[in-house]
Each structure stands twice: as C-alpha cells, then as structure tokens.
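Starting off with a structure, shown below.
As you look at this complex, bear in mind that one protein chain is not there, while each of the others sits in place.
Up next is chain A:
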Amino acid sequence: SSRAEFDLPEYSVRRRYQDFDWLRNKLEESQPTHLIPPLPEKFVVKGVVDRFSEEFVETRRKALDKFLKRITDHPVLSFNEHFNVFLTAKDLNAYKKQGITLLTRVGESVKHVTSGYKLRSRPLEFAAIGEYLDTFALKLGTIDRIAQRIIKEEIEYLVELREYGPVYSTWSALEGELAEPLEGVSACIGNCSTALEELTDDMTEDFLPVLREYILYADSMKSVLKKRDQVQAEYEAKLEAVALRKEDRPKVPTDVEKCQDRMECFNADLKADMERWQNNKRQDFRQLLMGMADKNIQYYEKCLMAWESIIPLLQEKQENKWQVH
C-alpha cells in the first residue's frame, strides 16, 4: 500500500474466517451508512461439505479475497481503522479484546437512533432502490436454482456416460477388425466424461458461490435501506413535534438539525454507494456470465477435439492386420 496511514509498504498476516466475520461486524457498526460487502456463507452443514477439502478452501479463499478487494476499492471503508488493524496487526486477538469501538461521527449518531419511529413513505429514489433489490434478489435466486438443476442434470448425464463408454470396450474385445475403432470410441467417450466433470466442478466452485454472495449482498443492502428509513422517520417525527410546539419558531432546535444532518449524510452515502455498487455489479456479472459461457465453450472444444481425432482412426483401412472375425 502506498497510503500514509500504513507504516510499512507491505504486510503479510494470517487470518481466520472468524477474523473476517469480526471485521465485517466492526465495519457495519462503524460505517452504518455504507454498504458493506458480504462474506461467503458462515455456516456449513457438517457432513455435506468437507470444510477441509481443497475445493472448499479455495472457493472460500477467492470469496474472502474479493471481500477485501471490495473494501480496498471503497473510498471510505478503505480508511477504516479496524480495516487497517486487520491488515497489519500481528496479534489481532489482543486488539479485539480491547473492544475498541471506533465510531465515526455519523456512526455514533446513527447508533443512537431509536427505532420507534415509523416512516410514512420512502422517497421515490429509495423506494426504487428497494424494489430493484427485491426483484434482483428474486431473479438471482431463480438463477441459482436453475444453475443447481443444470449441474444436477449434468452429473446424472455423467453417470450414464461413465457406464456407456466402457461398453464399447467390452464390445471391442469380441471383435477383430473393429477392435481398434470400438476401443477408440470408448476412449473418446471417456475423454468427454472427464471434460464434463471439469465443467461441473468449475460451475460448482466458481459460479454458484458468486451468485449466492450477491444474494447476501442484496439482503444486507436492504437492511441498510431500512436503517435509513428509521433515520428519516426520526427526523420527520421530531420536525413535526417542533412544528406543533410554537415556542421554538422560527429557529429550528439543534436537536432537529442534528437529525436532518444525519439523514442527509446517510442519503448521500447510500446514493454514492448504490452507484458504485451498480457499476461493480455490472462488471462482476459481466465477468461471471462470460466465465460461464467460456467454461461451456471449453467443454465443447475438448469434446470436439476428442471426436475429431478419432475420425482418422475409424477411417483407417485395416490391411489384413487382423483375422477377419
């Protein structure tokens, strides 16, 4: 890093998942007006997924890397003290124990917003964001289910292929002149099976987790929207109360001013973050979907190569090589 707050240009530290979880909580606490990127799923059903398998660890690593990159790219979050400590401290646990709650000015004030106030109506732009997030999460959920279904069907197809290929081998053992061609077809199907397995592994490891992350992202964003609503509700309620009390007019009491300030900051932060999020989302999905297309193209290219290479073998004229069976 070339930033001033960091003492050294480079750091290397070891962190566990729970450290990341701690960081995220701290960020939510200290920067409640901002959209905090999601972490990969916390709980893993024991017995279903092997928490120590290479694939699982690698998938998680990529997700955690993405998490840190998103924070790094954020103009406000990247300056967060907790984040700094996370990246540099040799002994993070000691720091955690200190229970330091570094709240920004806004954070401090938002923390104390009472949740008793009900918002009459969301301003149009935030209502639109809310609706968008709802539909977005819904569509992503559908895509997740479709992707899972495709992987399931592909695996079932793979099971059959793995039985299909060897039958050609069995047949080949009965034949003379046809032995090589049949064996060739068997090997070919074997290669296609391997290619298919690679495709399903890739989709499981690279495609599904990113989808799920975005669904979690949308969920956490919706809660931030709700918090914003609360801030606005409090402001409006207090403003109304003041309007009814004729003594303080025309001067608006500092209390109400603070509320207004809070609300306007929140709105500004949120709007800026939404724009940034939309942009990143577009790039992320562009990359994700292009990646999906790519993997399918690679699968078909591998199969194509296998079948094309066998054509000359099939067309070969056997010069009485074998006894005609």
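One rule holds for everything that comes next: a residue touches a chain if its C-beta (ideal position, glycine included) is under 8 Å from a C-beta of that chain, and two chains touch if they have at least 3 such contacts; residues count from 1.
Basically, contacts and distances are computed from a predicted model.
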item: Which of "Embigin", "Sorting nexin-4", "Tax1-binding protein 3" or "AP complex subunit sigma" matches, in UniProt, the chain that is not displayed; value: "Sorting nexin-4"
item: Among A:Q18, A:T72 or A:T170, residue touching the chain not depicted; value: A:T170
item: Residue among A:V57, A:A127, A:A241 or A:L289 touching the omitted chain; value: A:L289
item: Hidden partner chain, residues of chain A it touches; value: 132, 135-136, 139, 142-143, 146, 149-150, 153-154, 156-157, 159-161, 163-164, 167-168, 170-171, 174, 177-178, 181-182, 185, 188, 282, 285-286, 289-290, 293-294, 296-297, 299-301, 303-304, 307-308, 310-311, 314-315, 324-325
